[in-house]
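Only one protein chain is missing; all other protein chains are in place.
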Amino acid sequence: MSQELIRLTSLVMEFDGERVLDSINLYINDKEFLTLLGPSGCGKTTTLRVIGGFLTPTSGDVLFDGKRMNDVPAYRRKINTVFQRYALFPHLDVYDNIAFGLRIAKLNEQEIDERVTEMLEIVSLKGFENRKVTSLSGGQQQRVAIARALVNRPKVLLLDEPLGALDLRLRKDMQNELKRIQQAMGITFIYVTHDQEEALTMSDTIVVMDKGKIQQIGRPEDIYNEPKNAFVADFIGESNILDGIMLEDYKVKFFGRVFACVDKGFEKNEPVDVVIRPEDIDIVSAEEGHLCGTVTSVTFKGVHYDTIVDFKGFKWLIQTTDFCPEGSYIGIRLNPEDIHIMHKSEYSGMFGDYSSYSAEYDEIADAEGSEDEA
Amino acid sequence: MKKVNRIFTVIVFIFLYIPMIVLAVASFNKGMDIAVFQGFTLNQYRELFRDDDLLRLLGNSLIIAVISSLIATVLGTVASLGIHSMRGRLRSAVMALTNIPMTNPDIVTGVSLALLFAFTGVLLRINSVLGFWTLLIAHITFSLPYVILNVMPKLAQMDPDLTEAALDLGCTPVQAFFKVVLHEIMPGILSGALMAFTMSLDDFVISYFVTGSGFVTLPVEIYSYTKKPIQPKVYAMFTLIFVAILLLMVTMNLLQARDSSKKLRRKEAHR
Partner (left out) sequence: MKRKWLSGPYVLWMVLFTLIPLGVVVYYALTDSVTGAFTLSNLANFANYWPIFLRSIWLSIFATLICLLIGYPVAYFIAHCKPSAQRLLQMLIMLPMCISFLLRTLAWVALLEDTGIINNFLTSIGLSPLPLIRNNGAVILGMVYNYLPYMILPLFTVIMKIDPRLIEAAEDLGCNSRQVFSKVVLPLSVPGIVSGITMVFVPAVSTFYISQKLGSPGTILIGDVIESQFKAAYNPNLGAALSLVLMVLIFICVWIMNRFTNEDDEESMVTL
């Protein structure tokens, strides 16, 4: 599976002197499902457009199979794109939309018909051939867009937030469907999203981006369990991030107490960021706890309670199925594998504090994230 | 309030159409005086179709209108594509250039072109360059902004991803224009062309300054009637033109109405 297909080397993109992509280095393997993940304005869509051939990088190279592609226009690349708002041709019906690329390639009508029919089946749109695309629902338009791209049998499919406009239920269905199609057709998907859950569900590899730079590349589990810096820790899932001192290998000190951990390879007494995932924390009685604090707010979230606990003025988020009423004094225990240590970075101190936590926090963050990228 | 407004609107429409009625009635008048109706006749219409001069003038007007609106439409549409991709100062400069003939009074446009042609005549040592070509140039010039102002909003409304989608599916930029963009902006192009055509057919002021003795359009000829009495067959001609345009507009209106009700139904069905 790991034959390299696309490589980006020290890619830089500037618009009117503003640096949108900053030395991006990335390789993408054949048949890989790779996701570019990040908040709006992080450069993920720009990276995708560079790969698609809609933008020429300011410097750096785009290589396909080792060949430099910088100046090859979009229409000569064996790549197809599923656009954010689908970009279906409103003057053509479903069939003609899907057949568009094949007609441009001047295939004979019989072959076009075979391939379009096959594609309609794959995206479960049989019987919709002659429908106007404007009369379709969002989910159906989405399928047409996917079919229109895949019917050309590209080596790589680029998808720019393709599920952004769909509602939650449909989005979940389409996630599974996309993954199924990708495996069935055996081609490379490069997927752009700001939705971390989507990225974790679908990807072989996730590339976390922010401010035009790659923050971390890795498998979903690695990104979640071993975030490289406070940004990644906070963007993927919820995290409590604290200042600590790495005393020696497997020993970290924070809140005036030394904890055993599983990390090593830091300098002696190096200041570090300590990440503790809210779902990893065990609540115990105050006497048994490594740390003790007061519950300041409890929000019911369905599967668990979001419990905010004040430890000496620093507020932690704990996700637990045990209900602890507001004002109760509780203890927590931390196992060595619950503690993850990161080097200090430019993001240190910006994330992971729940002092200003409120129940609407998630929704606000979501609304910001779903805005279109410039 | 709404009722008062309705009555008022009806009165305004009557005001707008009084002259049309006067002209139409005059075209069936036996007498020469437009103000006195002396009995019904179709003679004026018979006369009209025997008058080669008048028909030739109408032909001249139509030739100029067709050629100038065609050229203006093609040139203007291509230009719109270019302007659409411009940003900032360059764009405002080009749009300012487009707005000059729009804000300039017709008489100034006419005078400035007349002087330009006179000046060229002097440079080329030709007595007068005025004629078909100067008329055509003038008509293209004042039609162009209308095309651009009709096409530009359609380009702005168009999903920019459509062009990229076409490129993505293997179209060259030229193919992408003809296979996708053109369909999207067609309504704008058509209404721009239609405006250019009617402006050209109707134009008197600018034509008056740039026309030569060799090639005269209908409105310019009518102006010269200030000096001699107007012939009633001219009324007949304009009544016919009026009816023709009315029919054309009603047909377009019906087609549009059918189209939009279809769309509406589709939307409802979809819900």
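The letters A and B name the chains in turn, as written, and every chain counts its residues from 1.
Throughout what follows, a residue touches a chain if its C-beta (ideal position, glycine included) is under 8 Å from a C-beta of that chain, and two chains touch if they have at least 3 such contacts.
As the structure is a computational prediction, the values presented were derived from the model and not from experiment.
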Neighbouring shown chains of the undisplayed chain, as defined at the top: B
Contact with the hidden chain (one of B:Leu149, B:Leu162 or B:Val216): B:Leu149
Selected from B:Asn43, B:Thr198 or B:Gln231 as touching the chain missing from the view: B:Thr198
Touching the absent chain when the full complex is considered, from B:Ser112, B:Gln175 or B:Gln231: B:Ser112
Contact set of subunit B toward the excluded chain (per top definition): 1-2, 5-6, 8-9, 12-13, 15-20, 22-23, 26, 34-36, 75-76, 78-86, 90, 94-95, 97-109, 111-116, 118-119, 137-138, 140-141, 144-146, 148-150, 152-153, 173, 188, 191, 194-195, 198, 201-202, 204-205, 209, 218-219, 222-223, 226, 230, 234-235, 238, 241-242, 245-246, 249-250, 253, 256-257, 260
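Just so we're on the same page, only the chains that are shown with their structure count from here on.
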Parts of subunit A lying in touch with subunit B, wherever the complex brings them together: 52-54, 73-75, 79-81, 83-85, 87-91, 100-101, 104-105, 132, 134-135, 137, 148-149, 152
Interface residues, subunit B side, partner subunit A - complex: 159, 161-162, 164-173, 175, 179-180, 183-184, 266, 269-270
